[in-house]
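See structure below.
Note that one protein chain is taken out, while the other chains of the complex remain in position.
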Amino acid sequence: MIGTATVYGLCASGLVAIGLYGLVLHPTPLRKVIAFNLLGSGTFVLFGVAARRGGAAGFLADPVPQAMVITGIVVAFASTALAVALLLRLQETGASSIETTPPEQQDNGAS
Amino acid sequence: MMPAGYATSEGGALLVIAVMLPIVGMIAIFALGLRRAERIAFIILPGGLFIALAIAAEVARTGAAVTYVLGGWQPPLGIALQADGLSATLMVLTALILCAVGLFARGTFSTPPDMSEARRPMVFWTLMLGLWSALNTVFLGQDLFNLFVALELLTFSAVPLVCLDGRRETVQAALRYLLFALIGSVFYLLGAALLYGAYGTLDMAGLRLQAHYNPATSVALGLMIVGLMAKAALFPLHLWLPPAHAGAPAAASAVLSALVVKAPFFLILRLWFDVAPQPGNQLAAQMLAWLGIFSIVFCSIIALRQVRLKLMIAYSTVAQIGYLFLVFPLVMASDAPSAWQSIGWTGGVLQLVSHALAKASMFLAAGLIAEALGHDRIDNLNGAVTAVPISVAAFGLAGLSLMGLPPSGGFVAKLMLLTAATETANWWIVAAILVGGILAASYVFRVLGRAMAAPKIGFKTLAHIPLYRELVVLGLAISAVVLGFVPLQPFAFLGIGRVGLP
Partner (left out) sequence: MMDSGLLLVATLAFPLAMVVACLHPAFYARILTWLPLAAVPGLLAALFERGDSIVIAPAPLRLTLALDEVGAMLLGGASLLWGAAGFYASISMCGRPGAGRFAIWWLLTLTGSLGVFIVADMTSFYLVFSLASLAAYGLVSFEGTARAQRAGFVYMALALLGEALILLGFVMLVTAAPGGNPLIRDAVAMLPDSPLESPAVLLLILGFGLKMGLLPLHVWMPLAHPVAPVPASAVLSGVIVKAGVIGLIRFLPLEVPSPDWGMALVGLGLITAFYGVLVGLTQSHAKTILAYSTVSQMGVVAAIIGGGMTTGAPHTAVLAAFYALHHLLVKGALFLGVGIAGATGRRHYVSFVLIPMALLSLSLAGLPFTSGALAKLATKPLFGDGVSALLASLSAAGSTMLMLHFLGRLQLLANDDHEGIPQRPLMLVWAVVAGASFIVPWALFANVSGYALADAIQPDALWAASWPILLGATLTLITTRFISRMPTVPEGDIIVVLDKLAPLVMRIGSGIDRTDEVLRRWPVASIGLLSLAIAFGTVLQFGR
């Protein structure tokens, strides 16, 4: 018999796994950003599991992890926004990957 | 459920001011007009320095940690801020370096008179203030989730500084930095979720009382510490650091290298000594030290082979971060009455502080050299000493500290680490410290030798550097040297307010 917490836990690890896979192996930066969001979602689900466990201990539901998830979502949103802004800027300069050219070849970088 | 009771101590409000003052500055910049960014920052900077000094004085006076409980709520619902000897030291260090960098950047990041607002100055000053608030929160926070938010704030402030000038390489570097740091953050957050699931609190004092070895704790600590390593750019996770720190404007590089990478290390230190189950795990500590050893040797060699000055300094940062990770086995194996009184602890903290001062000075000096010569290729630095003599002198003095030659903070720090390693018979660490010193000396002298060579025919200085900017750089280098006069003994202030370990 699998408890609800276990199901959620498995979901969380599945999301984390997919997110990690994308973040590590997808070459395009935009996909990496999306993969990061999946990874983040997995983590938040894990917090949900923790809250649920707290509920099992006698509380109705533990409020602290929920507050953390909300904060976490805001943080993840902010990082996504920053990453996308940088991506746009990168596109403007004509590059499409984050693998930098070897630094020796960059020149006349003054300051 | 509520094992550790915090009580707001006298002067606790200072901690809130330390966190909020830079934020107030940021808001003021937006409210009063972006043109005034620099002027507002120059009001906040001395204020923040004063607050940091006041906190340190309070810690020294009472001999105990200064605490503030937000809203009077006890953990796990509420969160607490606490300044012990170590945090106070780092806060003063942060304030000093930010003030120096502020002075250095004055003028280079001011809004041109013919524009109502400009992006670069606004971004620079706002982010500097944001970074400061984030750093103070990292040093003061007692709650692992609160610390996560602080770390994110730090990353968000640091990343745009990397690409202030908008060149393609720097944007790439910034994006790499951001994405890699985000993986680190998620690891940290995952670990935090696991810890909360296991112990029902994220307050460090609460965790310290309950933590014991079980799979959840091990996995959580493994994720958190390695995630933080990624943010601290320890070898082999240093991919983002060299391009990011080398591409940023000098003033930003100085702050990034001197302070920003130290924050995740500080958290690792706290996780290891304040949260992880005691007695600590020797093998894991050895593993951290080995990564440090690889960092020192490997990245010093690469620094030696760099063509460009700023990249060389950036690699040197990775190498110097390695020294910090040597602390773990040294402190744990020491037979001092408490970990905080061991010579390894003082040596590690001193290494952190002196590297921060020396590296800030070095990046700023490199910036001035590049401004004066128009490039920073090491092989072409001839004549730098005639163009910006004080900067070259500052580079040399800061280099003294990196090499670990007397008199300098770096020397005393490495001597202490070396003594601790000898006492505990960690011979690999001994070898790494010595080899690292020789390699550091080689790359510093390589630059100095070039910079002090006679200028080539047709040499001309591109830009005139105002004297005060050079003096700021020299001031930082001299403070790194002056640290060399601290006594070769465990330093009691760093142990104030630290609880626990036998």
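In order of appearance the chains are A and B, and numbering begins at 1 in each one.
Keep this in mind: a contact is a pair of C-beta atoms (placed from the backbone, for glycine too) under 8 Å apart; a residue touches a chain by one contact, two chains touch by 3 or more.
Keep in mind that this is a model prediction, so the values were computed, not measured.
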Chains in view that touch the one left out, judged over the entire complex: A, B
Omitted-chain contact residue, chosen from B:V219, B:A336 or B:V482: B:V219
Candidates A:L20, A:V75 or A:L90 - the one touching the absent chain: A:L20
Which residue of B:Q74, B:Q341, B:S442 or B:T461 touches the chain not shown here: B:S442
Selected residue (touches chain absent from view) among B:L34, B:L131, B:L207 or B:L237: B:L237
Hidden partner chain, residues of subunit A it touches: 20, 23-25, 98-99, 102
Subunit B, residues in touch with the chain not shown (by the definition above): 176, 180, 183-184, 187, 213, 215, 217-219, 221-223, 225-227, 229-230, 236-239, 242, 276, 281-284, 287, 298, 301-302, 304-305, 405-407, 415, 418-419, 422-423, 430, 434-435, 437-438, 441-442, 445, 449, 452-454, 485, 487-489
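Convention: only the chains that are shown with their structure count from here on.
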Mean-CA-position distance for subunit B and subunit A (Å): 25
Subunit A - residues contacting subunit B, complex: 16, 19-20, 23, 29, 32-33, 36, 39-40, 43, 46-47, 49-50, 53-54, 57, 62-65, 68, 71-72, 75, 78-79, 82-83, 86-87, 89-90, 93-95, 97-101, 103-104, 106, 108-111
Subunit A partner contacts - residues on subunit B that touch it in the complex: 76-77, 145, 148-149, 152, 155-156, 159-160, 163, 165-169, 171-176, 178-179, 182-183, 185-186, 189-190, 192-194, 196-197, 200, 242-243, 246-247, 249-250, 307-308, 310-311, 367, 370-371, 374-376
